[in-house]
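So the structure is just underneath, and the comments pick up after that.
Excluded from the complex is one protein chain; the other protein chains are retained at their positions.
In this document, chain identifiers A and B correspond to the written order of the chains, with residue numbering beginning at 1 in each.
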Amino acid sequence: MAVETTTGTIADVLGAELLGRADLPIDAVAPIERAGPRSLTFIRTDEYARLWPGSAAAAAIVSRTLRVPGHNPHARTLLLVDDADIAVIRTLELFAARVAPPPPPSGVHPSAVVDPTAAVAPSASVGPGCIVEAGASVGEGSVLVARVFLGRGASVGKRCTLHPGVTVYHNCRIGDLCTIHAGTVIGADGFGYRPAPDGSGFLKIPHLGAVLVESAVEIGANSTIDRGKLDDTVIGAGTKIDNLVQVGHSCRVGRCCILCGQVGLAGSVVVEDGAMLGGQVGVGDNLRVGARAKVGAQSGVMDDVPAGESWFATPALNAHDAMKNIALLRRLSGRLDEIKARIKALESERANLP
Amino acid sequence: MAVETTTGTIADVLGAELLGRADLPIDAVAPIERAGPRSLTFIRTDEYARLWPGSAAAAAIVSRTLRVPGHNPHARTLLLVDDADIAVIRTLELFAARVAPPPPPSGVHPSAVVDPTAAVAPSASVGPGCIVEAGASVGEGSVLVARVFLGRGASVGKRCTLHPGVTVYHNCRIGDLCTIHAGTVIGADGFGYRPAPDGSGFLKIPHLGAVLVESAVEIGANSTIDRGKLDDTVIGAGTKIDNLVQVGHSCRVGRCCILCGQVGLAGSVVVEDGAMLGGQVGVGDNLRVGARAKVGAQSGVMDDVPAGESWFATPALNAHDAMKNIALLRRLSGRLDEIKARIKALESERANLP
Partner (left out) sequence: MAVETTTGTIADVLGAELLGRADLPIDAVAPIERAGPRSLTFIRTDEYARLWPGSAAAAAIVSRTLRVPGHNPHARTLLLVDDADIAVIRTLELFAARVAPPPPPSGVHPSAVVDPTAAVAPSASVGPGCIVEAGASVGEGSVLVARVFLGRGASVGKRCTLHPGVTVYHNCRIGDLCTIHAGTVIGADGFGYRPAPDGSGFLKIPHLGAVLVESAVEIGANSTIDRGKLDDTVIGAGTKIDNLVQVGHSCRVGRCCILCGQVGLAGSVVVEDGAMLGGQVGVGDNLRVGARAKVGAQSGVMDDVPAGESWFATPALNAHDAMKNIALLRRLSGRLDEIKARIKALESERANLP
C-alpha cells in the first residue's frame, strides 16, 4: 500500500485545519497503535487522543471538538475536521483509489458465454468464465468480474459490480450502482412445500415471482435472496446486506436497511425503511419489522417489531425489558435465597410463639 | 408473466366448481391485496374472504368450506375446490410451466470440460463451464445448468437439476429427481482434528466416507453437506433442505425431513423420518432428533429429541415447558415484588407483636 502524499495535500482534500507541518510525507493509513512514522491515523475519542503522544504516526485526523494533549506542531500534524466520520471515509477513498485494482477493460472476455439475444452495453465488462443467457442484459459501465451467471431475462443496471461466482437466476433484476460480492445467489426457488395428499412426501410450490434488487444496494458474499412465490422478493434502494444472509421468498426489505452477517428472514417478512438487524438475527414468517427499528444480534423475532423500537433476545421483546429480564435472571439465585431466609426467619419465630 | 388463459380453463384443470363466469381472461396470479382485473388469487381463510369484495381480482380459488360474502357471480368468479393447498400448487404449476425458462438442449456445451471416462447420458445437459471428472456420471434427463463441478467418481441420477456453481466432491452420489440450488457444496471434508501429540497444532482426521443424497431431495442455495468420516453422510429420500444449511460429517437425515434456512447439524447427528427443524436451529454432535419431531426456530438442541415431540429454546426442551419458562420469566419481576411485599407485611406485623 505504498502511496505517496503529504499532510498538506490531505488537508486540502478534506478542507481540514492544519495544526502542524504541511510537508510531512504520508504513505499509509493505520490504526493509532500500529501507525509508523509515515502513517496517517484517526483520533475520534478521548481514549485515542491520549494515545497520540505515544504514537509513531506522522499525522492524525481529529474531530474539532476533541482535546488532544501533548501535540507538538513542529514535529507532527493534526488535521482538524468538523465530521471525523466523513473525513475518514474521504481519506480512505483517496488511498483506495490509488491502491485498488484498475477497472477491467470493457467488452466481453473470450472465455465468457454470452447468448446472442443478450444485451451487453458497450461500456460494460463481462469477465472470464461469465455466462449470460438469452434475453439477459448488462447496463452501461457494469462489471461482471468473473464466472458470473445471469439467467434468462435477468437484468443488471448501470455501474454495478458483480464479483466472482455470483448467480442471478432467470428474470431477476438488479438496479443501478449495486455491488454484489462473490458467491451470492439471487433468485433461487423459495422453500415452499405441502404434504402430498397421498402421503408420499412433499409437493413443491412453484415460484412465479423473481427478485428485484433496487439501486445502490450492496450485498455481501455467499448470501442468498430467494425469488418470490406470487410476486417478487424486493430489496429496497440503498439497503446494505452483509455476508451469509438469507432472505426468504416474497420478503420485502425497504430502503436503507442494514442486515448484518448471517441474518435470516423467513418467508414474506416485511422490513420497513431504515430498520437495522444485528448479526445472526432471525425473523419468522410473515412478520413485520417497523421503520427504523433495531433488532439486537442473535435475536429471534416472533412478533411484529413496532417502528422505531429496539428489540432483543429470543423470543425478541423490547430491548429495555429484555435487558431487565437478563439482569434479573443473573441475580435471581441471590434474590431467591434472600426470600427463603426471610421466610425461614418468620417460620422459626412463629414456632417460638407460645 | 403474461400468460393468457380463462377462468373456465383453470376450473377444468383443477376440477373446480365454478361460481361465476367461465370466460374471464386471466393472465397473472397475485395476492389478494395486489391483484389486478386479470388476476387470479387465493382465499384460504375467513380473513381473506372478507377482502374479496374490495379486491380487483377477476377470480379466486377458494376452499369449498369457506363462506365468501359479497360475491357477484355475474362479474367475477369463484373456483370452489376441496383442497385449496393442492389447488394452489396445481395453478402455480400451470403458470410456471408457461413462464419458466425452457429446458436447455441436451448434450455437452463446448465450454464444459468432461473427462473421456465420465458417463453423460445422451438426454442429459451439461451446460457452459461445467467440469465432470474421471469416472463421474450424469443420468438421463439431468441438467447441470452451468459451472457445476462433479468430482471423480461422483454420480448424479436421472432428471436432476444442479444449478450454477454447485460442487459435488469425488465419490458423492445424488439420486434421481433431485434439485440442488446454486453454490451448494456436497462432500467437502468434515471438520475433524485431534491435537498433535507433540503440541504442534492439530492433526487432520481423514474422511473415508462420501455423501449419499437419495431421490427427490431438494437442497437450497449455498448449503454445505460434509462427507462422512467412516461411512457416508446420508440425506434421505424426499427431504427438503433450505439455503445456507450446514450438515456435518456422518449425519444421517431420514426421509421427508424439513431443514429450514441456516440450520446447522454438527457431526454424526441422526434426524429421523419426517422431522422438521426451524430456521437457525443447531443440533450438537451425536444427538438424535426423533421421527416427526419439530424443533422451533433458533433452538439449540443439546439432548435427544423424542419422536413426535415439539421442542424449543436453547438449551432446547419440550416446547410446552419452554414457553412456560419464557412466560414465567416475563412476569417474574412482578411476582418477586409481590412476594417481597407479602414478606415485608408479615415482618412488620411481627415487629408490632407484643
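The working rule: contacts are C-beta pairs under 8 Å (C-beta built on N, C-alpha and C of every residue); 3 or more make two chains touch, one makes a residue touch a chain.
Treat the numbers as computed from the prediction; the structure is a model and nothing was measured.
K.L.:
In the complete complex, which positions of chain B touch the hidden chain?
P.N.:
Interface with the chain not displayed, on the chain B side: 111, 113, 129, 131, 133, 147, 149, 151-153, 165, 167, 169-170, 183, 185, 188-189, 191, 193-194, 197, 200-208, 222-224, 226, 229-231, 244, 246, 248, 262, 264, 266, 280, 282, 284, 300, 314-315, 317, 321, 324-325, 328-329, 332, 335, 339, 342-343, 346, 349.
K.L.:
Touching the missing chain, which residues of chain A?
P.N.:
Against the missing chain, chain A presents residues 1, 29-31, 34, 83, 85-86, 88-89, 92-93, 95-96, 99-101, 109, 111, 127-129, 145-147, 163-165, 179, 181-183, 216, 218, 220-222, 237-238, 240, 242-244, 255-256, 258, 260-262, 279-280, 297-298, 313-314, 326, 329-330, 332-333, 336, 339-340, 343, 346-347, 350.
Here is the rule we use: only the chains that are shown with their structure count from here on.
K.L.:
Distance between chain A and chain B based on Cα centroids, please, to the nearest Å.
P.N.:
26
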